[in-house]
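What follows is a structure written as structure tokens; I'll ask about it next.
With one protein chain held back, the other chains of the complex are shown just where they sit.
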Amino acid sequence: MRPSQHSSLPLRLALYALMVLLAVVFMFPFLFMLVSSLKSNDAIFADVSSWRALLPVGPLTGANYANAFLRGNIGHYLANSVLITVVSVGLGLVVNSLAAFALARLEWRGKQVALTLLVILLVVPFEAISVPLMLLVAKLPGIGFGGDGVHVVRSWLDTLYVQVLPFVANAFSIYLFHQFFRDIPKDFDDAAYVDGATPLQVYIHIIVPSSRPVFATVTILQALTMWNQYLWPLIAVPGEGARPLMVGMQQFFAARQTAWGEVMAYATLSTVPVLIAFVVFQRWFVRSVIGSGVKG
Amino acid sequence: MNARRSRRFQPLLFGAPAMVGLALFVVLPFLMALVLTFTDQQLISPEPGVFVGLRNYERLLSIRALVQAPERNDVAGTPSFARVRSLTRHEPAYLGYRPLGELRFGEHRVTLLAKDPAFLTALGNTFLFALMVVPLQCTMALGLALLVNAGVKGQTIFRAIYFSPVVMSMVIVSVVWAFLFDKDLGLLNQALGTLSFGLVKPVDWLGNPATAMPAIVIMSAWQGAGFQMLILLAGLQGISQELYDAARIDGASMWQRFWYITLPGMRQTIIFVLIVTTIAALGLFTQVDVMTGGGPRGSTATVMFEAVRHGVREENIAYGATISVVYFLLITAFILLHQILLRRSAKVIS
Partner (left out) sequence: MPASLDLCDIRKSFGSTEIIKGVSLTIAPGEFIVFVGPSGCGKSTLLRMIAGLEDITSGQLRFDDVVVNDWDPARRRIGMVFQSYALYPHMSVEQNIGFGLKLAKKSKAEIMVRVDQALSVLQLTPLRHHKPSQLSGGQRQRVAIGRAIVRNPNVFLFDEPLSNLDAALRGQMRMEIGKLHQHLKNTVIYVTHDQVEAMTLADRIVVFEGGVIRQVGTPVELYDHPANRFVAGFIGTPTMGFLSGRVAATAQGEGVALDAAGGQAITLPGDLRRVAHGAALTLGLRPEHCVVCPPDQTMLSGTVVMLERLGAETFAFIDLPATPAPVAVRLDGGERSLVAGQRTGLRFDIERAHIFDADGNSISSSAS
């Protein structure tokens, strides 16, 4: 199937043409977004029927970006999303890898039952529990950080941590960690135990250093999920204060639908952090997704 | 300190944070959902919900057919029927039912009535979406994987480009495509118009019930195909090059090699991809919420959209939870069905 060095020149050229054409198809919404964010509305409408729509030509402006900050409050939402993503991914790595360590490397009664439960939890889609989960968090007493200092609030709704805590423990992450830990030779642990190590020391000094790929995979997948959260904050965060980026995007879009340039500037600002991370870690990223995809 | 005792407790200690998290935020809500479906719990209401038995399920799933013979033929000979609404208002048997759709059988008119026609429409839409997007997206992904695996130079760059929409948020993708789909100014209509020299009239993609769902299908496939491409690529690269060599010596053409080596070798991966894509498709929400709000005329509302609409926006938690449970059963049924089919086909082969 692989034409490689056997294929003739015309065939290879046709392949290239097809791949480039597809690349354009996959890239042009990006381009359109990026280019339009730099143009005034009038310029966008004027360019839309020609190739100029995908090229940064004509009078360019930064006004759209200024408006995204002024009218769209994007700075605040960006900060919220960064905080939510960083904290939940950081906590998740520790909590889930520790649980996977117990499942994959330690012997205890009830382990098989726990593993079976885990696999069942894998199948429960978040969508199916989101509505009752909202009722639950609405009734959980929490802590508020207001202008008047720390005080107890009657519900978790409208907080930052309601967007973090439910996602820290994650069955899929535990499963990925478990699959990876399981394949590390048990001899490593035994050698450390013979040297007098405790399980915690084995986890820190043996398991974590030899599991960088799976930590990378879980970080990437979890960070993407958190950054792109939409359904849950839509349900659990009706107010402004704790609103994350994607809900802010939707609101801005709904409110200023005709202001294309501003909406595209907003979209660009929301995408650029992820896109930069993707370009930097591209090779690594793709490999880790391939690895997890096969096992998962 | 007793080392052996600490050994026995440590596993539980390690697992405790995750167990608490999963129990509190996955298991508990799921059990709550099951209980809620038998109540009339509202979000804001101060008093706890009252047990209502299967009423939520009944409202969700009740469906019946109303067969009407033509009442009288007027001068032109066209049959006319009694208004459905007058029947459902006054006949106790049809109380609470609203029309879902109608069929003709000869002279007779059959009206399908449901207590929640919006949900059943949404259920149908969800299946329709899965039925369209899964073949399209998976075929695209397979094609991309084969292309990227063809061994031409620069394949890592192309692979990254095809994958890049996956890292984009669905909200952003939906917003950008909403502009591309715009009737008068959208690039899609402009391109179609230019390519056909004005023969193709501008289509109101998201404003027309007939095209709104296909538009969402196209966009979703575009956004997601890169992910399946990667998984399929891993499957492709798992096939030994020597098998292709052996097939060439046996005289297999390129197409025969694809048919006899690639496809059988990727069977497991393809099945995995189909399942993952189908489950994701059945959860369709974000695109609809951002682009169409379920419209036009309910043509893009989905099961999850209905669950959020009732459970959150109308604050009828109990009814939203009922939809969630039905959705979960749907997914479970799909997975079980797949398991059964897999086992049967495994038997046939061996």
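By letter and in written order, the chains are A and B; residue numbering begins at 1 in each of them.
The rule is short, and it goes like this: a contact is a pair of C-beta atoms (placed from the backbone, for glycine too) under 8 Å apart; a residue touches a chain by one contact, two chains touch by 3 or more.
Computed from a predicted structure; not experimentally measured.
**Student:** Which one, B:65, B:246 or B:333, makes contact with the chain that was left out?
**Tutor:** Of all options in B:65, B:246 or B:333, contact with the hidden chain holds for B:246.
**Student:** Return the single residue from B:62, B:155, B:208 or B:256 that touches the missing chain.
**Tutor:** Selected residue, touching the omitted chain: B:256.
**Student:** Considering the whole complex, not just the chains shown, which residues of subunit B touch the missing one?
**Tutor:** The list for subunit B reads 240, 242-243, 245-252, 256, 260-261, 264-265, 267, 349-350.
As a working rule, only the chains that are shown with their structure count from here on.
**Student:** Where the CA atoms of subunit A average out and where those of subunit B average out, how many Å apart are those spots?
**Tutor:** The computed centroid separation for subunit A versus subunit B comes out at 21 Å.
**Student:** Can you list the residues on subunit A that touch subunit B in the complex?
**Tutor:** Of all residues in subunit A, those touching subunit B are 1-5, 7, 12, 15-16, 18-19, 22-23, 25-30, 32-33, 36, 45, 48-49, 53, 94-96, 98-99, 101-103, 106-108, 111, 114, 121, 123-125, 127-136, 138, 165-169, 171, 174, 198-200, 203, 224, 227-228, 230-231, 234-235, 246, 249-250, 253, 260, 263-264, 267, 270-271, 274-275, 278-279, 282-283, 286, 289-291, 293-294.
**Student:** For the complex, which residues does subunit B have touching subunit A?
**Tutor:** Within the complex, subunit B contacts subunit A at residues 6-8, 10-12, 14-15, 17-22, 25-30, 32-33, 36, 41, 43, 144, 146-152, 156, 158-165, 167-173, 175-180, 185-187, 190, 194, 222, 226-227, 230-231, 233-235, 238, 241, 244, 254, 257-258, 261-262, 269, 279, 283, 285-286, 289-290, 304, 307-308, 311-312, 317, 320-321, 323-325, 327-328, 331-332, 335.
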